[in-house]
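I have a structure I would like to understand better, so I am pasting it below and will then ask my questions one at a time.
We show some of the complex, not the whole, and keep each chain where it was.
Going in written order, the chains are labelled A, B, C and D, and every chain counts its residues from 1.
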Amino acid sequence: MLFQVEMHVRVPDTVDPARFDALKAEEKARAEALQKSGKWRHLWRHAGQYANTSIFDVESNAELHELLVGLPLFPFMEIRVTPLCRHPSSIHADDR
Amino acid sequence: MLFQVEMHVRVPDTVDPARFDALKAEEKARAEALQKSGKWRHLWRHAGQYANTSIFDVESNAELHELLVGLPLFPFMEIRVTPLCRHPSSIHADDR
Amino acid sequence: MLFQVEMHVRVPDTVDPARFDALKAEEKARAEALQKSGKWRHLWRHAGQYANTSIFDVESNAELHELLVGLPLFPFMEIRVTPLCRHPSSIHADDR
Amino acid sequence: MLFQVEMHVRVPDTVDPARFDALKAEEKARAEALQKSGKWRHLWRHAGQYANTSIFDVESNAELHELLVGLPLFPFMEIRVTPLCRHPSSIHADDR
């Protein structure tokens, strides 16, 4: 089951840079692992923004929730979740 | 080059149903052709909405424009265009 | 899997009253059938609004989509879909 | 009498983590007690958000107010209150 998730990262000026860098490194590792697992199917950067559009492939809302709140940068994110399903005009086999 | 395009279709009550059905059939044919050509890379339906998220793979802004304004349902669409680029944490080869 | 769906019905002044009344009767029948099936778990009216909050219990985004677009009044609805999951503080067995 | 309450928790970067953890524990205890009392009828998590949709069953606006402002995390919450009532198409006995 696919979900579109847009993540905008808001970094307050008061945050400790070293701490944030560490979180970013953890985030990168987690994202790579989740992509390898097939859960995090697509990950694109919005040009000119500290934001991305991701497509997650999960079994349930609950699984999606656990993945997202488990992201190291989650506390700094504004997130928009859009449940997706197959479009009647899609010819892509796996665009469920 | 990838663009995320969200299309929300607004159907005014005053539209002629027969005319709109014809446009929908043309739209489906156009979408299928563009997907076969590789231009229209992904097409997902938003669950519960007359809307979709699409990913286009084009050479330029101009080509994207021609594709979108050429869609039969374009006059009934509210469109949001987000230019995408490769995310530093993406492991997908083709998520340029 | 649970989804919160808010439906605001917008009735344009140009609509044919008789046609709309017929649609409303169909809508009521469909809603009752879906509630009996267990799919449409809760249905509350917003006080003072032609709107409701519903909780759907479905297997997938796709099933939710089919249910919603199949509603007779769907063309007149502004819909907000929020995927839900179990809250860590919930004591209700079935608030999955 | 039922009220839909959406609570979005905003955690400023300047908050003391230990203090906030203590508040969260208190919040969980309070939520469980109120659910046992029947006042807090439903509690669902929004997938991917630090937010929930709750349904409260109270005797009056005043009682709802006391319950909400008494929540330990109230100072960090953005709240949307929607008074509910029985929907003419509802077949659920207790969806007053």
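Operating definition for what follows: a contact is a pair of C-beta atoms (placed from the backbone, for glycine too) under 8 Å apart; a residue touches a chain by one contact, two chains touch by 3 or more.
The model shown is predicted, which means the values in this text are computed figures rather than measured ones.
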Whole-complex copies, counting every chain including the 4 in place: 10
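Everything that follows uses one rule, which is that only the chains that are shown with their structure count from here on.
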Separation of chain A from chain D, taking each centre as the mean of its C-alpha atoms, in whole Å: 27
Multi-chain contact sites of chain B, meaning residues that touch two or more partners: 45-48
Overall pattern in which the protein chains touch one another (line/ring/star/complete/other): other
In the complex, chain C residues that touch chain B: 3, 5, 12, 14-15, 61-62, 64-65, 68-69, 75, 79, 81
Complex contact set, residues of chain B against chain C: 11-14, 45-50
Touch list for chain B against partner chain A, complex: 2, 4, 27-28, 31-32, 35-36, 42-48, 52-53, 55, 82-92, 95
